[in-house]
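Below is one structure; the comments refer to it alone.
Excluded from the complex is one protein chain; the other protein chains are retained at their positions.
Should a chain be cited, it is by its letter among A and B, assigned in written order, with residues numbered from 1 in that chain.
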Amino acid sequence: MKIVSFALNGKKVSCEVQDRELLLHALRERFSIKSVKEGCGIGECGTCTVLIDNEPHYSCLTLASKVDGHDVKTVEYLGDAGLLHPLQKAFIEAGAVQCGYCTPGMLLSAYSLLMKNENPSDSEIREAISGNLCRCTGYIQIVEAIRDAAGLCKCKP
Amino acid sequence: MLPDFASVSPETKADALAYLASLDDVRVIAGGTDLLVNMKRGELCSNVVDIMNIEELRLLSGDGTDIAIGPAITHAAISAAAMLNDLAGSLSAACGWIGSPQIRNMGTIGGNLANASPAADLIPPLLIHDTVLKIESQEGKREERLDDFIVAPYETSLKPHELLTWVCIKGLPGYREGYRRIARRAAWAISRLSVAWAVREDGDRFVDVKLAIGSCTPMPFRPRNVEKFLGGRKKDDHTIGEAAALVVEEIRRITGDRPSFAYKLPVVKGLVQKALRG
Partner (left out) sequence: MYIGNEMNRIDALDKVLGRPVYAEDLSAKGALFGCIFRSTRPHAFIRRIDTRAAMASPGIVKVLSCHDIPGENLFGIIKKDQPYLAQDRVRCIGEPVLIVLGETEEAARKALQLIEVEYEDAEVVSDPFLSEDSTALIHDKGNLLSRRKVIKGDIEKGFKEADVIVEHTYSTSWLDHAFMETESGVGYPDSKGRIVVISSTQNIHYKQKEISRLLAVPEEKIKVVQATTGGGFGGKLDVTVEGFIALSVHHTRRPVVMRFTREESFLSNTKRHPLYIEYKTGARKDGIITAVKVGITGDTGPFASYGETVCLRAALHATGPYEVPNVHVDSRMFYTNNPVSGAMRGFGIPQLAFAHESQMDEVALMLKMDPFDIRMMNALKKGSLTATSQVLQNSVGIIETLRKVEPYWRKRSKKEDRAGFGLGCMYYGIGNTGVSNPANACLNITGDGKIALHTGACEIGQGSDTTLVQILQETLGLKIEDIVLVRGDTDTSKDAGSSSASRQTYISGGAVFDAALKMRQYLDEKGFYKGRPIREIYASEADKKLLEHNGFFDPPTTPVDPETSKGSPYATYAFATHMTEVEVEPETGCCTVKRVYAAHDVGRAINLKNVRGQIYGGIAMGVGFALMEEFVPGKSESFDNYYMPTSMDMPDVEVFVVEDREPTGPFGAKGVGEPALIPQAASIVNAIKDATGVRPFELPCHIERLKMLLEKAKG
């Protein structure tokens, strides 16, 4: 077992994890963050995406011990019902959500993009979400949403 | 779910080497994108040494044409490094194609080399940059050319207690470089085959050409006979066609015939021609 301390959605947290424990399972089980999903477990679907130091990573292939001293963000960081992030609003408005299973990961990849690039082109957007599969939407409305949000938000770390 | 193991995360190279020397049944973990997938599929080990907290394994340094890349540098960091864009364009390009954005944030150059997949995207560009690997253990240091480092598919000369500490490449200023990979979808797919090239031309003549082919032979390789053939020759359709045919012959010589060659060989031929034409 190991103690890991990290920033989770802006708050300092600390917990004991097994050496072999994956960040995905630590978040789901120890922190009850169920928005992080396990669609495949081998880095091939993107539903487990989290931001580590503001860059998207697959939490299914990240040992929990690796985030010690780092910053971890999940979709909960973006906003809540009273105060949606412009990206979340844009996802709703554009119809970018169907079954919703890919949505948290998709939002995080988008958020990371907008942090680095306030005015991305469509091909930059497509590339930024190319590590997140969506079986429902065909991505078009997701790209639209990210484009719409780009003008509206400053995604500061 | 992963099998059980214990992990350590040293902050210095010396500590890492000490762990590697003292722990039983030990593996290095960098990004984990190969190792953890393999472990999920049944590979076992008792100890892992995480090298991602070791600053000195994440350095990039270069003077002119000699560039040293820390093995724990991620693909994303490599493709963003201006120096490598200038002097090793094929490597930057390959790093920009690997997996997906997430994989590029996680996976490392050292992991790609040590995993030694026949389809590894970084190996062809590193081959044309005459890569030499620095390897250390508590017993000492050694150097090895990349050509010799990979001994079989998924097998390298690394011993369990050894650590890859530097990936040293020769920058190629004045070369036209590129990397092209073919896969079944536009992103996030393993290469079915790949070609890396660096070409120096003088008017209508090839001065120096370096080529490497991935995913066709058990290990990516450089068709040195073809490179030699091209050196100094006139850049015309005839030469280019002949060179492409020679590459294909070389692949056949190395591997014999394979069902997949019905597809791969004509494609390699086409890609080599495209690369040479520019």
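For this structure, a couple of remarks:
In the analysis below, a contact is a pair of C-beta atoms (placed from the backbone, for glycine too) under 8 Å apart; a residue touches a chain by one contact, two chains touch by 3 or more.
Keep in mind that what you see is a predicted model, and the values were worked out from it rather than measured.
The chain not shown here is in contact, across the full complex, with A, B.
Of the listed residues B:134, B:192, B:205 or B:233, the one in contact with the hidden chain in the full complex is B:192. Think of the hidden chain as still there; on chain B it touches residues 1, 100, 182-190, 192, 260, 262-263, 266-267, 270-271, 274. Taking the whole complex into account, chain A touches the unshown chain at residues 33-35, 37-42, 44-45, 47, 74-76, 79-81, 84, 88, 91-95, 97-104, 107, 125-127, 129-143.
Note that in this section only the chains that are shown with their structure count from here on.
Once the centre of each chain is set as its mean CA position, chain A and chain B turn out to be 30 Å apart. Residues of chain B that touch chain A in their complex: 2-7, 9, 29, 31-33, 36-37, 40, 48, 50, 52, 76, 99-103, 105-106, 186-188. Considering their complex, residues 2, 19-20, 22, 41-44, 46, 49, 52, 55-58, 61-63, 65-66, 68, 109, 127-128, 130-132 of chain A touch chain B.
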